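Remarks on the structure that follows.
One protein chain omitted, others in place.
When the chains are written out, they are named A, B and C in that same order, and each has its own residue count from 1.
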Amino acid sequence: MKLLVCPLNGPRPVTEFAYGGEVRVSPDPDACSDAEWGNYVFNRSGSPGQKYEWWCHAASGFWFIALRDTTTDLVIATYPAEFVQTGFSRVRPQ
Amino acid sequence: MMYRLAPHADEWIDRSIIVNFFFEGKECQGYEGDTISSALVAAGVPFLGRSFKYHRPRSLLSFSNHDSNTLFQVGEVPNVRGDVTPLRAGMRVSAINTFGGLSKDRARVLDRLSSFLPVGFYYKAFHSKRLFPHWERMFRALTGLGRVSLDAPRKFTAKRYAFCDVLVVGAGASGLSAALAAAAAGAHVALVDESLQGGGITPLRTPNSTLEALLRKLSQSDKITFYSATVAAGYYADHWLALAEPLRMTKMRAKAVVFATGVIEQPAVFRNNDLPGVMLASAALRLLACYRIAPGRTIVIVAANREAYEACLELVANSLRVAAILELRSTLQHSLEDLKLARRCEDLGVKIFTASAPYQAIAASNGLLKAVDYGPIDSSGTINSQAAKRIECDSLLMSVGWAPASHLLAQAGGSTVFSPEIQQFVPKELPAGIFVAGRLNGVFEFNSRLDDGHRAGTDAAAYSGYGETRGSEVTRSTRCPSHPYPIVEHPAAKNFVDFDEDIQVKDLQNAIQEGFDSSELLKRYTTVGMGPSQGQHSNMNALRILARARSMSVSALGLTTARPMYHPIPLKLLAGRGFHPVRRTPVDAMHGALGAMWMPAGNWRRCEYYGVSGETRDASIAAEVWAVRHAVGLIDVGTLGKIEIHGPMAGEFLDRVYAGNFSNLRVGMTRYGLMLDESGVIIDDGVIARLAIDLFYFTTTTSGSTAVFRELLRLNALWGLECSLINLTGHMAAFNFAGPLCRAILQPLIDIDLAEAEFPFLGVREARLCGVAARLMRVGFVGELGYEIHVAANAGIVVWKALMSAGQDRGLRPFGVEAQRVLRLEKGHFIVSQDTDGLTDPYEANAMWAMNMRKPFFVGQRSLRILEKRGPRQKLVGIEWDGASHSTLVKESHLVIDGVNIAGRITSALYSATLKKWIGFAMLNPDFASRTESLPNREIYIRTDSGKMQLARIATIPFYDPKNSRQKQILGG
Amino acid sequence: MFTRHDTLKPGYDVVIIGAGGHGLAAAYYLARDHGIQNVAVLDKGYLGGGNTGRNTTIIRSNYLTPEGVKFYDESVRLWQDLAEDFDLNLFYSTRGHFTLAHTDSAMRTMRWRAEVNKHFGVRSEAVDAAFVKRAIPSIDLSCGGHAPILGALFHAPGAIARHDAVAWGYGRGADRRGVEIHQQTEVTGIRVQAGRVAGVETTRGFIGTSRVLCAVAGFTPRILDMVGLSTPIYVHPLQAMVSEPIKAWLDPIVVSGSLHVYVSQTARGELVMGASLDPYELHSTRSTLDFAENLSAHMLDMFPFLCEVKVNRQWAGLADMTPDFAPIMGVTPVDGFYIDAGWGTWGFKATPVCGKTMSHTLATGRNHELIEGFTIDRFARYQLTGEKGAASVGH
Partner (left out) sequence: MTHDLVLQVLDKRGCCGFKGPRAVEWLRDQGLLLPTQPNSWAISGKNLEEVIVARLGASEFFIEGMVGTEILERVASNTVKPSGVYPVLREDCAFVISGTNVDEVLAQVCSFNFADLALAANPVIMTLVMDVAVLIVPQESSVGCRYRVWCDPTFARYILDGLEPIVIEYGGVHRETYYE
């Protein structure tokens, strides 16, 4: 069973976690077109790669961000959830 | 014919304990310590099974855990691996896959028909639509191996998690050495071997004293846990392995893993290589060493490696007669050691024929091996059958090569490369924390294996934080232990490559001819390697045949993907004890005595209704409804999600997650909340109460509670608003106490004034009820004056009992989920995910009143703007029709029909005794709905089970008390 | 059965990416029904090596939406004649299909499906627990006491087939009609000029073509990136496992959404078992132990007597999921680029009808009427096709 290192609880099997999907930045709902919004709501970056993702340690309700390679299933780094408010857009891979 | 030899000090059997058992209904005897197979062959049983396809008689081939010819039915248990299953007294053993018993198997005729049944035959016949079902019935009856007993009881076994620094798989010479080295470095070691004892697959062939010393050290080490008779069934991510022990499964997490899984002896392929009496040399040595069973009176060995000569010497040393060695290699000149061993054999009277191969094995009339025809082979490996000669023998042992047991290594992500020098796939790149030792690593000589194990064990310990690494030098074998093409053609075939599936050389060649010419396609088309032994005897030879047919190298083709399980694992070991979380509300204990009929609701158990003796289900439910409408009722709603949100931004947070407005909600009041997803679809609802300027308490649906709370936590982390969420779902008991009399009953129990002016409809109050802190909400889900009462979980029973007893003389009835469904339907409230589906938006559910589009933002708002323009694709409407209360004509999910088209479906349908009619909701096509609504009679047709149409009308909701005067208590009461 | 082609031609009328069932079926019908034989089918692996050979072979048409029911019903019709069409035994075996309901709400969904199915002439019926017991006497209706079976959706036409043979049949049929199948040929790029497909770059060189069909299941997003198309497709592994062969005891196909199980017994006697989708995105066909553990436990809840039956092997495929559990098919905003994707956990059964409809769409440049509910633009229009309720097992 895959191990995930929770920044709060340490290494735990992945079954202790809930997956929250890729971290995605929504367009400005007031400024964007319907098409842009529809694209945001439904479309996904479906190709494999390194992705910032939401993960929740279920037993503690602790959410954090993991940078994970979706081909190898290796977690490259984890960040506290506040990361999405502060640095996410800056460090997002191009 | 095999037979038991005189006792030996090291044998694994205890001859003082005789074990009686039954084989094919006849009583047999073995010894304590025997396996099923060893006892049977020692008892002189000629055949142990029938082959899968042609039903040929078979006996031992590999005497290991991967032999499909020695699978047995033992009582209720199918497909028992006789080679490794300990014999127990009273066992009822029979061969599988026979019709009318092993010796009289009616299906043995298939062997004679085999030339009409080539691989792929089944794809090319019997496929007319008319004939296939008949033929399939026959085919299904023939196939399958063992039989399950449909009455066999479920057995629960333990599963456990375990941890170690270094896990060593395989307790042969290299594995033992690795385990001891890692332990010496200070690591906690787990050592796993599928055999009952350590020492490897061929215990007698190695210098005994060294191995014994290692085993002694193993038993003395307190750092090593030895899992014997345990199969490492699969490698999973992050050094996580499933260890299948006889009676339980251990899920082992290691910091580092050493694979010392060794090699699996491979058969030579020649005509009739499956006759009883033909077996692998390693099988014979194991029989001899552990069970003191001789493979036969006159033995011939098919040889292509040094191990053949070592086996010969071992057999002769045990006073067995080896008549000849048929050596596939043209000369032994290039290995002094091999030559020396051959000389010793010759000195002992064994004839050695070099550049010779078995052309065919010959069966006696009893079906057992009686001789072998052999002939000279040229450098290309082609046999000259004209020059074949015959040697009488009753045992033909094969020692021609090995294939690595690299399955786990491959699952772990290790890559291999084919080494032409030793004719074996050897490890190429190893993932971090994975180490390989011994023959799997291409290291064959005993001392080299010990050293290689030491190296791997030391390095694995260092990887897990103990001691220093030794480096990666590996001394691979300088001799070639495997023949490059131990395969002999024969015009009459029956030269089996795969013993599980009865696949012959020509089957593979034909398939390759047809274009199934990659290892994966060949496997799928011929099923080579797909039987119970998972190709452990056949994949290597099949690959060689494929390579030769395509004039490619074996390395260019590569192996097929290895997947768990390494050996088949019973479902019970994987299932374990089978935990299924069940949640009980704080007052769960109260319901049983009241006659609760339980129903599952997510992982909760809830009361559907309270059964009263002498009353039907419908009558009980109707009485519960009546009590709420006319007196008072009490329902346990402790399963609702219950959440507190604190902080100065709590209102803002709720504004963002719910469609309505909450920051403007007055303290002491509640408001209905509708939750949407980003696409504007309704996903949950509940009641939000404001207890203080910076504190809200709110509920979610029962089914949504866990996911909703988790999502709110995520949104809180995303937005970073100054507020904090607390999940009280399991920590609060909750009841709905409703009915015209509820206020009067409640007032004496509570320390606040319940008068309408003091505590109006939709108000929320904190008070002490029966002496405990309580939150009360005047909500109207059931449409009567009512209080939703929330108290701390451990006060739940006190309050429940107090309410029950206070209402006892006033007609109180506890009510269940079913009555609540009627009550809410009468009131026209939809249930999220019953009356709505996975695409329903608020426009479609007529829930626009619960949204505030003027707010700057809420989840789903932007999509609602788009959905508003798109227009509804369905419309939820109330419907009603006349009918008897007991009629079951219309059911939820029946369709509304408009001419020949589907116009919608019924989402709720219940009889309202209060209103004396059937009521419900329907989700209709919006055009149809508005067209119908404009008609004076507003009629729709519902198609019932029989196809008969039920006439109904679109109704105005709520059905009951449209002015809400009862719950608002305008009428007094 | 198949011709090995050593070289690629400089151009083809149609290039199909993916030599799985769908791609080969499209090629077969292009050649047979539309006279378009100058077709190359490319695969980076081997023929039928993807989800065609990894699924649990269940064929049914008991869907929820009219679009879905009509589409899959046509597929079932095609399936029934396929073996004779191919002159190849596909072991197409009609076994009946039960989707068990353990809760009221599941029972409502089953009836909903049954009613829609019946409306379109598809044989489905909501049945009670006693009916289930009569059809599968060995089942434990209480499921170990914690998930009692209330009833089921019974779908008489439910069938299984030998999955690999389907790819071989289409492949051979296409091959005989002049289609070239190129295995071990990976597409590395798609050349688009002025919004039109101009050709395909491969590991074996460039191929000129004006029409490309993408039929690569879990690899769809990577191909779409080459032409700059976005879709909601996300990829999760879907695992399965198979037991040792045992004598036939289970006739119908049994599915339980609540227990996350589907199981059928093959002609060889093996139990083929599947469960729900893996919980997170991953482009890997690795196996997990918790899958095997959970599935085993749930199998024994339904069939406790199987506790000594052994699991032989587990494996996984990559499921290309969509938000509404309906596929994405047809023309795209890129001229000449056609898509047959979003097959998630429901692609095998659709193989023939996908071949039929996509070949029609490729030949005419217009979406076949049966796939109009599955177009790529339905998401932007917020016109989803809600098949979620008909997915066999929880996702």
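Assume contacts are C-beta pairs under 8 Å (C-beta built on N, C-alpha and C of every residue); 3 or more make two chains touch, one makes a residue touch a chain.
Everything numeric here is computed off the predicted structure, so don't read it as measured data.
Contacts of the undisplayed chain with the visible chains, over the whole complex, involve A, B.
Across B:A39, B:V77 or B:M732, the single residue that touches the chain missing here is B:M732. When you scan A:E16, A:D34 or A:D69 for touch with the missing chain, the hit is A:E16.
Checked against the full complex, the one of B:G647, B:G883 or B:P926 touching the unshown chain is B:G647.
Only one residue in the set B:R15, B:R160, B:H334 or B:K389 touches the chain that does not appear here, and it is B:R160. Listed here are the subunit A residues that touch the chain not shown: 1, 8-9, 12-13, 15-16, 57-60, 62. Interface with the hidden chain, as seen from subunit B, comprises residues 158-163, 251, 253, 577, 579, 581-586, 588, 604, 638, 644, 646-648, 694, 722, 724, 726, 728-732, 773, 792-794.
To be clear about the criterion, only the chains that are shown with their structure count from here on.
Between the Cα centres of subunit A and subunit B there is a gap of 28 Å. Chain centres here are Cα averages; for subunit B and subunit C they lie 21 Å apart.
Residue positions of subunit B touching 2 or more other chains: 236-237, 240, 251, 679, 863, 866. Listed for subunit A are residues 1-2, 18, 38, 41-42, 73, each touching two or more other chains.
Listed in rising order, the residues of subunit C touching subunit A in the complex are 220-222, 224-225, 230-235, 279-284, 286, 288-290, 320, 323, 379-382.
In the complex of the two chains, the subunit B residues touching subunit C come out as 52, 76-79, 122-129, 132-133, 136, 139-141, 143-155, 159, 234, 236-237, 240, 242, 251, 411, 514-518, 520-521, 524-525, 532, 534, 563-565, 568-572, 574-576, 578, 580, 582, 599-600, 679-680, 833-834, 837-839, 863, 866-867, 870, 873, 891-895, 902, 905, 907, 943.
Interface residues of subunit A, counted against subunit C in their complex, comprise 1-2, 14-15, 18-19, 21-22, 35, 38-39, 41-48, 51, 53, 70-73.
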